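The complex appears here without one of its protein chains, the remainder shown in place.
This part shows subunit A:
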Amino acid sequence: MRLNCTVNGEARQADDVWAGESLLYVLRERLGLPGSKNACEQGECGSCTVYMDGTPVCACLVAAGQAEGRDVVTVEGIADGPVQQAFLAAGAVQCGFCTPGLVVAVHDLLARDSAPTDPEIREALAGNLCRCTGYEKILDAVRLAVQR
């Protein structure tokens, strides 16, 4: 099938898409956007989090066909702003494999709630696994992004 969707503000098209492909596969393998990471393929780790019509989703759990006509924003399409800068300054980045998904998740959290409490942050990010940082600095990054 042919897939039409908007990705990071641009109209994109992919041909010969197999119905069983995931949106993550389309982004990484067909559209040259490997920023969203392929880490579990079962919606457990959050590393592939992208926006679809403004809602954060695990791109690995979205069938390519479901993205038809939708508006997708990946980590590459989020303006390099306070969230990314806060991750850097707070030391919330280590190996970097979970980071793109977390950047999208935090971006979404702060869009919904400009002053989340600590428990709200922990809950909001509980679907994004990180094996390196110990999470504390990610919390610091969110607080810092709020200040900015």
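Methods note: contacts are C-beta pairs under 8 Å (C-beta built on N, C-alpha and C of every residue); 3 or more make two chains touch, one makes a residue touch a chain; residues count from 1.
Note that contacts and distances are computed from a predicted model.
Visitor: Given that one chain of this complex has been left out, which of "Carbon-monoxide dehydrogenase large subunit", "Tryptophan synthase alpha chain", "Tetratricopeptide repeat protein" or "Electron transfer flavoprotein subunit beta" is its protein name according to UniProt?
Guide: Record says "Carbon-monoxide dehydrogenase large subunit".
Visitor: Among A:V72, A:V93 or A:L110, which residue is in contact with the omitted chain in the full complex?
Guide: Residue touching the absent chain, from the options given: A:V93.
Visitor: Just checking the interface: what residues of subunit A touch the absent partner chain?
Guide: Spelled out for subunit A, the touching residues are 18, 20-21, 25, 28-29, 32-42, 44-45, 47, 74-76, 80, 83-85, 87-91, 93-100, 103, 121-123, 125-140, 144.
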